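I have a structure I would like to understand better, so I am pasting it below and will then ask my questions one at a time.
Not every chain is included here, but those present sit where they belong.
To keep things simple, chains are lettered A, B and C as they appear, and every chain counts its residues starting from 1.
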Amino acid sequence: MDPSVGPRIGVVTFPGSLDDQDALRAIRLCGGQPVPLWHGDDTLDDVRAVILPGGFSYGDYLRCGAISRFAPVMTEVIKAAHDGMPVLGICNGFQILCEAHLLPGALIRNDVRVFVCKDQDLRVESVDTTWTSDFTQGQGITLVLKSGEGGYVADEETLRRLEGEGQVIFRYVNGNPNGSFNDIAGICNERGNVVGLMPHPEHNVDSLTGPTQDGRAIFSSVINFLAARV
Amino acid sequence: MVVDVMPKPEILDPQGKAVTGALARLGFAGISVRQGKRFELDVIGEITEDRLAEVHRAAETLLANTVIETFNVRVEEAPEASEEDDQAESAEQTELATQAG
Amino acid sequence: MADTVGDAARTPDQAQPWAELGLKDDEYARIKEILGRRPTSSELAMYSVMWSEHCSYKSSKVHLRQFAELPTETPVGKLLAGIGENAGVVDIGQGYAVTFKIESHNHPSYVEPYQGAATGVGGIVRDILAMGARPIGVMDSLRFGPLHEPDTARVLPGVVAGIGGYGNCLGLPNIGGEVAYDHTYLGNPLVNALCVGVLRHEDLHLAKATGAGNQVILYGASTGADGIGGVSVLASESFDDAEGTNAGQAERSTEQVEAYPSTSSGRSSSTSSGRKPASKRPSVQVGDPFLEKLLIECTLEIFAAGLITGIQDLGGAGLSCATSELASAGDGGMHIDLDLVPLRNTTLSPEEILMSESQERMMAIVEPEHVEDFLAICRKWDVLATVIGEVTAGDRLVIDWHGETVVDVPPRTVAHEGPVYQRPYGRPEWQDQVQANGIDQLPRPAGGEELADTLLRLIGSPNLCDKSWVTDQYDRYVRGNSVLAQPDDAGVLRIDEYSGLGVALATDCNSRFALLDPYAGAQLALAEAYRNVASSGAEPLAITDCLNFGSPEDPAIMWQFSEAVRGLADGCRALGTPVTGGNVSFYNQTGSTPILPTPVVGVLGVIDDVTRRTSGGFSAAEHPIYLLGETRDELAGSAWAQVIHDHLGGRPPEVDFAQEKALAEVLIRASRRGLLGSAHDLADGGLAQALVESALRYGFGARIELPSEADPFVWLFSETTGRALVSVKEGADRDLASLCRINGVMLTKLGVVTAQEDASLEVVGQFMLPLTRIREAWQDTIPAVMATH
């Protein structure tokens, strides 16, 4: 696909974002038109989907994502998410989405108490979201996981709702790397347009620099979804 | 002023658990620990009820994530107080406690 | 009250604490001679820190000259910057250049492992940034006391978390390094951090202040009392008063903070019994990696906008170093108004401000018309920036405080014309005994069972076991260009996504060999790093080094040092790899016990197409397995001698640089022609270790048949250099054979890669071990120890 005609997908750079360039590259490699967005702006620059990338925004001081959640651009992201725009939070982005209450629950320090960088096996639990439709239900995939605060927690009722409504979309298999409740690696909101996950699909789009290409389906899902709606 | 932020009891606390285990291994028996955060706030100007309420809002908005944490705001003297001062200091504390979160 | 130049003239005989600051009496006398008066206390602070071992290289300079005399040509082109700059710059073709350097942060990492290691990474990254480059990766070379020692359980996790915590937060992939243990490192661990950066040729920046009227901008963190423990002696009310509380600290002014093993307050760290701190001024620095990330992005944007004429990072010796080095390297003088420096702690004296080692600061020289744009970019990144002075037409560095001059010195005398020592050195008597104490009398394993048992014990030993407990705490993927990283022999980073141009890096040092023979030991380190880079398919171009030794005041240590430098220089000449820069760390000893001499070498290579890199793991069943190079009975100093017999003596393996070059040629050409399924260099633990690692990487098995005339023990465990284990793609055997013939490299067919299912390692006629058993022995060592703490 020619990137200049693919749908415009934005990637927000916060102070301390690290995997923003990787997310932009993944969008390009998968046929979208990557658009860098700046945390201090109050426009989404006509993008049709937004990715909040990985990194240590504001140094992950206080709590991961807690400070970024108040960036000017987030006002727009929150509004757009409520209007149904596809929004993906990867790792630090997932943490920001939770802090912004676009997704329920929170991410806390790994139970192993150290940063974990590994190739993590996952099961795709739901393909009914804008970001996972190109997977097959129950598919086993491997993605790079690299985080220090990746333990997903939520109260019992929230967990019951997530499980009951099919909002758990990725689950760790062959070992839980960080103590996440119910082995949860990624979730979506009720509508399925907002997705957050701890592993990094953008590091799995090129066999040269990642362990697999399993991350491509994330990007192609949203690109196909948007292309179909033109 | 001081804002204490603690993980809610039902949320798992990997750091507290680790500290608990480490203490036991070091021979400090029968101690169980939960780990939270302590913020010492240097607030310019007089500490009025309004100012307290504002700090409370700040805590709720930013310092604590009320999904998983509780917090407690209170006025406290500088913590470097020496042993002698402590009684007085404690008595002076005004608290604006909260179950927020 | 600050001590001004006027005061100094008026009170020529006032007592000054120069000895407490580490200056010798002739050094103090020379300062007075240079200035024609006694120094002010600010000047004394500057000279003392800049003339310290750490900053002035006064003991090592005469030896390091050998590096500067090496040819500066690599196979790709001339060095764009060499020794003497913050870091050397190597042309890698296509208009790209790479800069890389390794530096120690040993002592701080013992006192406060997390922050010490973290700020070590931060410091080396700023060095790379200051060259005009974007930092693109880090590596770390670590040495600890024995794994099971309680203090190792304090130091190791803290150091690893610190390196990860800082590097991960900067978004720099960690692509390799080392971890090794020896009891001599127990009170003196080594933390050597390497950073590599990339730039376009035209973006090269140098650290000099030119052009009278140009503005001096300090940007980044505000200045606090970090790392100035020793200097507070100058700031105290009266000098007598200071002696009581600060004696222990003063002994360790900046030089020694890095150099001396702690003898007093530093040791107290985690188990102190509530003793009062010696001083309110900490010698420990705390890093803010988030600010450093902003500093990187901000600085790169400033470079891109063309707003800088000179730039320098602030590291050891802080403002003293940055102002004097910039002025000294430039064509004029400099005037600084110290009141303008943003402070975190307003009680700091001018001496302390000049000495502070607060992290995450840079200094830039900017033409007046660019200042506004410069400050605007800093505002965008939320980075504090302040004009604190300007380049002047004179030739003095003048620093004012509260309207009075506290420093007025010729900058070269501070930065570049410090003392130089010809320290006495001599081969210690014990060296002969060490070498005579060979391994002939050590019993060797016989028969398959004993060989298998030896193999399992070796692979589970701390130096040879799985390092992922450490490396899994490092992000190796960020930036999306890590083509190879740990556990591969070399880290390989893609530089250009379209052309596939990339670089490879490896660091190595076997300090046991270096004890047996420091000349050979340094060469072995060089040969190993070189071989590692070649194994990945990259062509080695240039090196950096970090020379970690005991006290230079001990002639035996000085001899070790001089031998290592000579060995390295001779080796580099033989291989055609210039030394681009490096670092010397002396005083690594606990009491009178020095560390093993540890000359760590980092080799940089270039690969024109990263898709042709070679990984170390067997990649398909049925690939034939070959050994490149000759195997001799060389087991003195080996992992076998250490693990099985706790023995260190004899002579290390011989180094043959012609063979290393020939081997590298074969590995590089084989990679270009796509002949190899894997390549893994042989080093610690010999063939056995290489087989195990190649098999475990992707879970393939191997069936090996040693040549009939071979002694299986020697073949499996000897550490002869110049060898690599390769697996060969279908039908490529003949091509490889002819490559070896042309280059004069011995080729021995060993066997074949076998399936992943029920994989095992079989040495025909000797033993067969299931891979699961091997993996268990290999991977549990570090986690098991760490779990008990």
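What we mean here is this: a residue touches a chain if its C-beta (ideal position, glycine included) is under 8 Å from a C-beta of that chain, and two chains touch if they have at least 3 such contacts.
None of these values were measured; they are calculated from a predicted model.
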In terms of the displayed labels, this structure file contains the chains as A x1, B x2, C x1
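Just so we're on the same page, only the chains that are shown with their structure count from here on.
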Distance in whole angstrom between the CA centres of chain A and chain C is 36
Distance between the CA centroids of chain B and chain C (whole Å) is 41
Per the C-alpha centroid definition, the whole-Å distance linking chain A and chain B comes out as 33
Chain A residues touching 2+ other chains are none
Per the touch rule, the chain A residues reaching chain C in their complex are 15-16, 18-19, 21-22, 25, 54-56, 58-61, 114-118, 144, 146, 148, 200, 202-203, 206, 208-210
Note: in the complex, chain A contacts chain B through residues 62-63, 66-67, 70, 98-99, 104-106, 108-113, 151, 153-156, 179
Within the complex, chain A is touched by chain B residues 7, 10-12, 14-15, 17-18, 62-63, 65, 67-68
